[in-house]
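First the structure, which I've put down as structure tokens, then a few questions once you've had a look.
Excluded from the complex is one protein chain; the other protein chains are retained at their positions.
Per-chain residue numbering starts at 1, and chain names A and B are given in the order in which the chains are listed.
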Amino acid sequence: MNLLKNKAVQYTILAFVVALIPLLLDINRSTLTLWNMVIIYAIIAIGFNILLGYAGQISLGHAAFMGLGAYIAANLTGNLELPFLLSLVLSGLIPMVIGLILGLVALRLEGHYLAIATLGFGVAIQQVFKEWTAFTNGFSGVRADNPVIFGLEISEREHYFILGMIILLLLVLFAHYLLKSKTGRALLAMRDSEHAAQAMGVSLFKYKLIAFAASAFYAGIAGGLFMHLIRFTEPNAWGITLSLNLLAMVVIGGLATIGGSIIGAGFIVMVPEFIKDIEFLASIKSFATIFTGFAMIFVIMFFPHGIARIGTQIKIALLNRRNSRVDKGKGGAPNGRSKG
Amino acid sequence: MVAFLQNIIAGLETGSLYALAALGLVLIFRTSGVINFAQGEMAMFSSFIALTLFQHNMPYPVAFIGAILFAVALGYIVERVFIRPASKANLVSKMIITLGLIMIFSGLATAIFGTDSYFFRKAITADNLNAGGVIIQPNALFIIAITLLIMGILFYIIKKTMVGIAIRATAQNEKTAKLMGISVSKIYSMSWIIATVLGAIAGVLIAPTTNISTAMMMDVHLKSFIAAVLGGFGSFIGPVFGGFSIGVFDNLVGYYISLKWKTVIVYGLLILILIFKPTGLFGKSYRKKV
């Protein structure tokens, strides 16, 4: 029974159970497309969380990596007729190399400068998507076929869901072990204080690069999966809007949690759907965007650990309150003001 | 030569607007330690107010002033409601808040004003001047002149007046500023108001070029970041210099190198500056103590 307490085992069981749901229930195709989108966003969000939540590095340009993954997948399976799985791996690896380069840039920058640089990076890459028509076909966009794995064509959404779930599981497990290892602790140390981390012997060089590379890899894989699910893409999909949504997923779901990334992905995909069903809200154009913006701000102000940890946070707050009453007796409430 | 001068003038025209917006960014950054990523969206919103007034048959100056008054209120409210409660939060959280504001304002603008793009008139519609083959729009001169005027006033305030000294004192050491009797919260409100107004002015003035739409400020906003980075966040004159330079550079690259790849080149430049001269060309190392 101890095995069940193991997080990795839990993830695996959960993934298999969820993967089978669409086979058992009769769910329509468009709903399943959304479910697939949740998986895809979950993948990029996990990678982004390694970067922002664990390593404390912000990026406003990660949509570019996902777009890159999508275009690579389209070109490799389409023009070069590479097998789907190989192409998918490459659509993660090539962005990863570019992520490494961005990581090198990040070595010299911190905080807001990094945000500005990555914002510029995102805009520049999106512009490349628009102009490099040989690769992207410009605004006319590119198409891709259903994925074929060992001769089997995946055309049903149920099957795509299973495929996505397997890939998500692998990436979750990889992230889980990566973050549980020395690397995870080094990243957190770096996030909390680069100086202190360096003093403890953490190589900023190594870990910033790891964080950028991993996040770009996850984003590229998400892009590849997206390409074969939707089977069409064009440059407008890969701009600042997606980068902001990505930020929202991770912040709302929970910084520095794998589960939170998945919850955040669900939030971003599903909120517009729920809104559609409420007539009054549906009549307000782009209500989902407004709501997401508010939600992100609300969460970062009041629940900085995200939805995934709201429960824990409330518990801690209650405990603290009780303790502080006990150890002060008559002194009156401390007024939490401290410089910092 | 004519083409070159033509590009310089066009560059100075847009550059002056980048400079205005960059000044707004730097002002807020230096006082409250926040980069306002939403400045462009806020300016877009103010421009829509000008448009709405204009569509309701108000004269142009009234529309202009209406947008400015709206910006005053908007800057004040945003600081009060979103920024001040988070004054103790860390840098990344503060950035996330202003990034969330982008979503809120662009969403609200779509909800209220729709996704169409609207023509908006120039401030000056007189006939073009011809100076030895170089065509000069009076409106371009007006824009350059008015931004220089605004910047002049702003510099006077910052350099010479009590308020300006208080702003700089707060930027350097907020705690001590308080101990000296400066109402730091007022300084925050004021810098957000001024910055939002600067953005709004840039928005209304760029509108004839871009049309008014939810995406209208994309370019100005992003270029204002480059201007601020180029000039450095550490001084107020730097971003002005940065704004004009980036305006001219952008035009020259577009004309002489490649219109298609101009954006990529300009952002490549941004990243290069950040790597090699993160404190900007004005070189003063400056870091807001948070």
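Observations, loosely collected:
One rule holds in what follows: a contact is a pair of C-beta atoms (placed from the backbone, for glycine too) under 8 Å apart; a residue touches a chain by one contact, two chains touch by 3 or more.
We adopt the following convention: contacts and distances are computed from a predicted model.
Of "Dehydrogenase", "Nitrite reductase small subunit NirD", "NADH:ubiquinone oxidoreductase 30kDa subunit domain-containing protein" or "ABC transporter ATP-binding protein", only "ABC transporter ATP-binding protein" is the UniProt protein name of the chain excluded from the display. Of B:Gln55, B:Thr125, B:Ser183 or B:Ser258, it is B:Ser183 that touches the chain left out of the display. Shown as candidates are B:Gln55, B:Gln172 or B:Ser258; the residue that touches the absent chain is B:Gln172. Although one chain is hidden here, its contacts on subunit B can still be listed: residues 162, 165-166, 168-169, 172-173, 175-184.
Here, only the chains that are shown with their structure count from here on.
If you average the Cα atoms of subunit A and of subunit B, the two centres end up 31 Å apart.
Put simply, subunit B touches subunit A in their complex at residues 29, 35, 37, 82, 85-86, 88-89, 91-93, 95-97, 99-104, 106-108, 110-111, 114-115, 175, 222, 225-226, 229, 260-261, 263-264, 267-268, 270-271, 274-275, 278. Interface residues of subunit A, counted against subunit B in their complex, comprise 52, 56, 58, 60, 105, 108-109, 111-113, 115-117, 119-121, 123-124, 127-128, 131, 240, 244, 247-248, 251, 284-294, 296-297, 300-301, 304, 339-340.
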